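For this view, one protein chain was removed and the others were kept in their places.
Lettered A and B in written order, each chain numbered from 1.
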Amino acid sequence: MFPKNTWYVACTPDELEQQPLGRQICAEPMVFFRGPEGQVLAVEDFCPHRGAPLSLGKVVDGQLVCGYHGLVMGGDGKTQHMPGQRVRGFPANKRYQAVERHGFIWVWPGDPALADPALIPHLEWAESEQWAYGGGLFDIKCDYRLMIDNLMDLTHETYVHASSIGQKEIDEAPPVTTVNGDEVVTARYMDNIMAPPFWRMALRGNGLADDVPVDRWQICRFTPPSHVLIEVGVAHAGKGGYDAEPQHKASSIVVDFITPQTETSIWYFWGMARNFNPGDKALTASIREGQGQIFSEDLEMLEQQQQNLLRYPERNLLKLNIDAGGVQSRKILERIVAAERAAQPDLIARQA
Amino acid sequence: MFPKNTWYVACTPDELEQQPLGRQICAEPMVFFRGPEGQVLAVEDFCPHRGAPLSLGKVVDGQLVCGYHGLVMGGDGKTQHMPGQRVRGFPANKRYQAVERHGFIWVWPGDPALADPALIPHLEWAESEQWAYGGGLFDIKCDYRLMIDNLMDLTHETYVHASSIGQKEIDEAPPVTTVNGDEVVTARYMDNIMAPPFWRMALRGNGLADDVPVDRWQICRFTPPSHVLIEVGVAHAGKGGYDAEPQHKASSIVVDFITPQTETSIWYFWGMARNFNPGDKALTASIREGQGQIFSEDLEMLEQQQQNLLRYPERNLLKLNIDAGGVQSRKILERIVAAERAAQPDLIARQA
Partner (left out) sequence: MFPKNTWYVACTPDELEQQPLGRQICAEPMVFFRGPEGQVLAVEDFCPHRGAPLSLGKVVDGQLVCGYHGLVMGGDGKTQHMPGQRVRGFPANKRYQAVERHGFIWVWPGDPALADPALIPHLEWAESEQWAYGGGLFDIKCDYRLMIDNLMDLTHETYVHASSIGQKEIDEAPPVTTVNGDEVVTARYMDNIMAPPFWRMALRGNGLADDVPVDRWQICRFTPPSHVLIEVGVAHAGKGGYDAEPQHKASSIVVDFITPQTETSIWYFWGMARNFNPGDKALTASIREGQGQIFSEDLEMLEQQQQNLLRYPERNLLKLNIDAGGVQSRKILERIVAAERAAQPDLIARQA
């Protein structure tokens, strides 16, 4: 189950540079490509002629050319041309609304008529020169909600990421979860502790001493369908913590866009945005590499957790206070999906 | 669905040189081996003793010796001997009629009583010293009819094989499809064009200039169950095209024997027979290598097309004039399979 009338991150612009991109999203095979004015377009990845994936073809003058027999399709899903054929009566492909914004390509898998670009979240860090961003993409075989759970409960850092960002003090600082409409916030503050290795690197990257006590914070924000942005940082202890002046802290936003591939697999767009030394590309690369290693430690756990849950479908999981962020996020998702199904019973019937 | 009372190419003689060959054909596991007089024999690949594949054993004095406990089976499917056992009451294995002819081993997966070797197509190019042949075998995960479609509509060359045999003029020359009984012929003629790279190589291989206009032809002939032989060639323009004298042209026959493995996989025997410079083994090797590269370009397209069709089973594909060859071939196959099922309801019940 996942909302379909919503914006998901589909890919990044570099993935469309050379050729069309085939990608399954919300169980639908889509092909993404750039149209005549460079805009991003998306249609079903299925040639109406003989069923070949259009993503195996190429883009010519902003139209998709099927790599099998040359059918030419526009971004509206209509066949424009095919050598030696009258194409007027060809069935149209489903099209998907797609928008390039904030350094990502966003797609609306549901009803195109409802797709309002204004609903794409504003990402200040993606637009401002005060910020630098680096990130990557993982293909993980788990329900997208397991990844939301993972990100809304950072106590796992103590165990999964013991050598980089984990530390015992995370377990000892109880998180506080609040729900504001469709937003869930789980916040944790740890004062007067020593920074773990990743944050010592970040302190040094910001020209700060890394061997003195710090105040550390983690503020996880879930918004539907599956965006988790986490404000994280450390400030030299006693300088105001989260509210300290920039010269006393290293802080950033962990960026997580989770796009369902199927019910049990995801495209996981991860990254980090920081507002210190934004021009230092070597630092961006170094943080990106460190984060990539840390996040890859979650892969096996999530995939084996998924396998275990499929093996024991009837078992109820515990919902502890540390799980409140994930639990509240799931409630919001259930409400949204129920509303979507009530509004569009046809859509659901087709999915079932 | 595939006809069973018909001859398919099972393997080539070199595949039987060292040991028995296990190969699934029309969803039946078969083992091929050479009998006492060197003749080719085929039985079920299942030892009646404990179910081991007989193809894991060896051939001794023209009989199969199971590699597990030494049961000895003859080409009639009957157990001949087993150490320390009376074998008279052992159940017999199903046997298959198999014939070596024209450089291939042919098998009749259906009722052995109906297997008439006279029904194996005559292949002049395989017998005459005027011809040379080179070919190979691919294992492809697609319905055998997708490969027939592929071969009966060569407009795909323009897109899939753009750098070797494809050229825009193929798209521009409408093919003509005719049906003669169980044979389907799709022919295309392109006059006064420049030859694409593969044919320039062939012209040079025949001692002809490769930088002058040519007349090019493609005559695809389907015969059941799944043989597609394609006469292809180029002649210096104005010398008579297809009917030009040998010294003005380079021509050959593309050989395609498609044997269903399962409903969605095939053994694809491909090759090229040519009647110029038949003694030039280096040319044979060079053409074989070029053709192997060209045909391998179809693999991903066919396998992903198959995946897409499985994903959208309810979608109707278009049947355009360029698809007429495949469409007519499928009609013949449907007629044959229907007749077979009507004649042998038992056989079908066992398959279902």
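Brief remarks on what is shown
The rule is short, and it goes like this: a residue touches a chain if its C-beta (ideal position, glycine included) is under 8 Å from a C-beta of that chain, and two chains touch if they have at least 3 such contacts.
Small disclaimer: the values here were computed from a predicted structure and weren't measured.
Of the options A:80, A:286, A:305 or A:344, the residue whose C-beta touches the omitted chain is A:305. The chain omitted from view is touched by exactly one of B:1, B:56 or B:299, namely B:56. For the chain left out of this panel, the touching residue among A:58, A:101 or A:156 is A:156.
What subunit A contributes to its contact with the hidden chain is residues 149, 153, 155-156, 158-160, 171-172, 174, 300-301, 304-305, 308-309, 311-312, 315, 317-318, 320-323.
Residue-level contact of subunit B with the missing chain is found at 29, 45-46, 48-53, 56-57, 65-70, 82-85, 90.
Basically, only the chains that are shown with their structure count from here on.
Taking the mean of the C-alpha atoms as each chain's centre, subunit A and subunit B sit 47 Å apart.
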